[in-house]
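Note that this complex is displayed minus one protein chain, with the remaining chains in position.
We just call them A, B and C in the order they show up, numbering each chain from 1.
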């Protein structure tokens, strides 16, 4: 057959609005099916890992299989609480945006297991390099809720002095690096930070986050190269929530292979993990820590999860995906799954759950109230002098003159 | 054992100047040992390919094994001639630099098989996106030698109008895209060009080159993502010549895995090929073309080769590697290996070889002489008006005024 | 320029005018294609490409990975093949990962290849502040492009120009950075946040002809004639300038540059020679901003006509701060004050 010319392939998702959602193309192994090699296994023996899916919680809520971690119920309850708090806070502050109290908001609904489990597992002197979708990290470490709301309102008490878009937090004392709007850039900072830890002979680990869409950035690759070449003690996490604004994961390459498989090209282990399974997230992170501590350097983890809500307050997801996709997502809701497990092992019940929800809702309302007493966006702000501070360690004549010109002295 | 802290790993090559070279860490399979799957094999069944090494010519010069291509002796002789011409030209023009006739030169010594085989195999309307080390492409297509030298001398007949550093050629009519000094950027152009071919329904293939050191650039990754996502009809080639100026390939990750393995993370096939074996280069390229024509998109090929000389006229390689590394390189000299094969199959002999060398040397000398008659760097140059042309499609007032100010009218 | 007010004209927002330009070019030139993040099925985060995939097909209008360098890089390769790619960078703040492709490749290709290859690409990107977008959805990077020889930089201030300039950019043989002032996508904004928002409807420059027309690159427009001082502005700032001039009560001439490369130096010089004074207005940070080049050029060419120092009214030399949107954004009050200063007797 003579060759007749090429055709440009434009990937498209299985289903669009108006169609029934379908997840048939996802091959999801049952909980317990994916083996757990010893963390000290050399990377070249781990090349099948990225094609499995480490899962612990089965459909009934049992913890099963080789990845089953050893976590006490108290810690599980702390995880549940942090996830719930994240969910409730997100709901409440999303509403605050709709009420005109701030300019922007983003939820992490459906993805809370990843950041909360990792936050609880990592140490106080470790550092996470967050995306905008890992609020759970701060919730798990009891960051003051009012400070979050003050930041979201850019009001006079905003810890970031009114300089940053809502939710692009920074919380050094909580092991939470400064977020920025541009994607991917901080991934390299995580590796640099980890290299510094190793340079000093410290035992601190860096944990980097990136969205599956953002793995396409050049910075992702350069970061992995550095992590691999210098054996940096870090855990690099891809939160594959299937969507990047309106683009399904296939636009970032998901139809061709897994995101975890990107590890192979750097000689790193690539784990693929049920990101809606608190116990699996815990176990995979634990495995990566042990690996780093054994002198084996970095691990790449793909957390397979789902963005249950819109990208941000700026988009309506039903314009680009079937409206019932979120409820049909085969890996469920991470909060319900942990709750089910805790209930099953008789460490939780509906009454306690209801009480917890009520208590957390109360806390969130109180925080919002406190922050609103200070002021919402435009109603209250830090002194205008703050606009000119922190550009440099000390302002130069330009900033001093301009501060004067702006009447901010 | 309590964990005592991390240590920063700084990779270092096996041997440095003053030491005996060693290649024991390289696992080189014998010719014929690496299997050749059908080009229509799905990529996920090809994940072991990057760990083999496709070789055809054995130590005695026999063509063996599954990758053995079907090439007529006349074509092999054309390849030998193009390689020899490249080698002789490089020697001569390197000397011209030492004689002060130009500012800069770079050789491709030891790597001639890659570009010459691919140039002969690809079609007239295909396009290669070269690095500075694939002069063989032009030699195999009979690009006028005098034009090369005129470019190197930036003289009045320079086809690039004196605007570009020596050897950063551009030769559209020979399927050779414009080179630039910055590394990695043109890799993405190759994929864009291939996408355009597919967009139009044409059958033209793009061939991109990148050095193993430059694979660390973000552009490498973004290019592979595009190639994979849009199934672009292109062949992306890493020439792993073991060195990036003074940095051994381990600085780019070679101690962790192969460069071909990087394909896996994009769901692309990754071939690893003896780059000093003209027949293996041919076979691997042929395989990739067939694959693209079967609608299977891009292939990544790592050509395992060796930079036998310094990086450029600006460095002395004996300052950073054992001086006898080049002669000890286990995969030999591509010219000698093809010559040996042709001789073995009775299609070549020493007399013909000597005659060819004499003839090519004569051609090169004639070209150099012609170009020197026009002038060497600084002795002849295009009219100064050329400095102001080609910045835009038509010069704006700034360039017109400045041309006047420069007295170039 | 087609006649205004004919049946074919209709009042469009800048979004609609840009959409119409793309639709026109996709319709008439099979070599034009567009891609960028979220621009396909979804129609772009600002809806500029809405409906274009459905109408022209996925191969003509498609989503791209979050890889700005490869978006520009692939576009250059396509352009070298003979296509006319138009790409969208979601926010101008996110063009920086592709800065090397723009500077070292797109801007240099024709020159270094002796004219064998060139890159007629158009890079559309929303820019500028006034939308509470915070540090990375508000910046104005035009000076960075202006310094890079080989690039053209175009900035419309109204729907009519937006369509005509975008078509001219796509048809141009050089790489064009097309900066879209997002604050005025849906209506003119004069820098007074307290005043009720207007839409484009009814604005004379929102009368946009159907079909193909161009506004040539490099021709400024005099938006208001005046005798006492020349105000140079572009994008959103054209509207702020008009308000500032009104507020000042000074008889200023307002020039909308429309493209900063190529720059319509003649119109500028002629005006300043007439008025003897000049104030420059832009959103970008002042230091080494494009206002510096304008100031230097005017000073060089009109020195003996100048009756007062040229002033620059710009964004402060700080990152773009979320809470301080209106303290940062150069509004009509700051311009009016500058106009008053330059009119003071020496």
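Keep in mind that, in the parts below, contacts are C-beta pairs under 8 Å (C-beta built on N, C-alpha and C of every residue); 3 or more make two chains touch, one makes a residue touch a chain.
What you see is a predicted model, and the numbers here were worked out from it, not measured in a lab.
When the full complex is examined, the chain removed from view is found to touch A, B, C. Among C:38, C:100 or C:174, only C:100 touches the chain left out of the display. Among the residues B:92, B:353 or B:398, only B:398 touches the chain that is left out of the figure.
Here the missing chain is touched by one residue of C:56, C:112 or C:223, and it is C:112. When the omitted chain is restored, the residue from A:41, A:75 or A:185 that touches it is A:185. Checked against the full complex, the one of C:207, C:311 or C:327 touching the unshown chain is C:311.
The chain not shown here is touched by just one of A:118, A:146 or A:225, and that residue is A:225. Interface residues of subunit B facing the missing partner chain: 8, 10, 12, 16, 103-104, 154-155, 158, 161-166, 168, 180-184, 213-214, 216-219, 244-247, 251-253, 314-315, 319-320, 377, 381-382, 384, 386-388, 391, 398-399, 402, 406, 408.
Against the chain not displayed here, subunit A makes contact via residues 129, 158-161, 163-164, 168, 170-172, 177-178, 180, 182, 185-197, 199-200, 206, 218-219, 222-223, 225-226, 229, 390-393, 396-397. Residues touching the missing chain, restricted to subunit C, are 69, 93, 96-97, 99-100, 103-104, 107-108, 111-112, 135-136, 143-144, 146-147, 149-150, 261, 284-285, 287-293, 295-296, 299-300, 303-304, 306, 308-312, 317-319, 346 (touch as defined at the top).
Here is the rule we use: only the chains that are shown with their structure count from here on.
Seen from the Cα centre of subunit C, the chain whose own Cα centre is farthest off is B.
Between subunit B and subunit C, the centres computed from C-alpha atoms are 42 Å apart.
Centroids built from CA atoms put subunit C at 36 Å from subunit A. For subunit B, the set of residues that touch two or more other chains comprises 194-195, 197, 199-200, 218-219, 222, 225, 229. Among all residues of subunit C, those that touch two or more other chains are 59, 65, 67, 69-70, 97.
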